[in-house]
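Missing here: one protein chain of the complex. Every other protein chain is in place.
Right, subunit A next:
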Amino acid sequence: MPSEPSDRSEPLVAEHVLEFPGGYTRSVGPVIGRFLTELRDGRLVGVRTASGGVLFPPAEYDADGEAVTDEYVEVGPGGTVTSWSWVSRPRATHPLDRPFAWALIRPDGADTALLHALDVGTFEPGADPPRSLRTGMRVRPSFRAERTGSIRDIACFRPDVTMITAPSRAEYRLNAGRALTRFLDGVSEGRLLGHRCDVCGKVYVPMRGLCPVDGVPTTEEVEVADTGTVTTFAVNNIPDPRAPQVPFVSAYILLDGSDISLLALVAGIDADRVRMGMRVKAAWKPREEWGRTMENIRWFEPTGEPDVPFDAIKEYL
């Protein structure tokens, strides 16, 4: 009993529980009993109605009040969702303790549906219903290992398998090839090398050993500056170990003296201030950290020079 309230205006409130200890004992009768017995054995059965339909779960009478026959029909286990609701914050009384759906499920071979919980995966509390959850989706029961003859012998229903996650991994030792090796040798000395095409005169950095436009081999080596112009760029919101922060900017940079732009990071400026035509310069790591890799250049940073007009870079886009 609550203690005497100190302030007479405070409501006097008592905790109260209404309970039948151990639960009511209920007979199930022959129709529901047959269903629960089959369920304990891991089978779903419906009952044939006088009009020839299959009532599931079985009841003594159909919705029109007609007594059912004594013919039991195995249905499912596959079934179709005919309606659903999404519980993003389960109650203590609910069968699952994480977000789940209630669903009406009509097993194959039945004409009516069963209410049960539908587990569609792991979600944060409060999550919106997943898009995969829809009327018409195909599901199957997940039976408990220990069954007693209760509707809860089905732990829940689960969607049919429509997707798998396929592991994918292969390991290689990649050779950079002649042209790229020569380029990275240059980078290891702080130089950016390219080839000029004999036919079109364009300079490709890094060199490929051929001109992709003219289809001819190239050999004339040219060194270009480590300064250039941003031709176009993207703001990335997915973390990358090479980038200083999120969001970061990856950009195509047309190095001065080159005719093809190079993909690199841009830093030293807020992502929302990067622009096409912006002048940049390579930010090299300390010389003692250099190797035969483009990682010698951390990223490009603004030089502060005036932007290059669009017309000057438009043909490099």
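The working rule: a residue touches a chain if its C-beta (ideal position, glycine included) is under 8 Å from a C-beta of that chain, and two chains touch if they have at least 3 such contacts; residues count from 1.
In this text, contacts and distances are computed from a predicted model.
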Among "Na(+)/H(+) antiporter subunit D", "Glutaredoxin", "Thiolase domain-containing protein" or "DNA replication and repair protein RecF", the UniProt name of the subunit that does not appear here: "Thiolase domain-containing protein"
Selected from A:Val28, A:Ala50, A:Val216 or A:Ala234 as touching the chain missing from the view: A:Val28
Options A:Gly52, A:Gly126, A:Gly215 or A:Pro306, residue touching the unrepresented chain: A:Gly126
Option touching the unshown chain, where A:Gly78, A:Pro95 or A:Gly257 are the choices: A:Pro95
Candidates A:Ala117, A:Met137, A:Leu193 or A:Leu262 - the one touching the absent chain: A:Ala117
Subunit A residues that touch the omitted chain in the full complex: 11, 16-18, 24, 26, 28, 32, 36, 55-57, 59, 62-63, 82-88, 91, 93-95, 102-106, 112-117, 126, 128-129, 135, 150-152
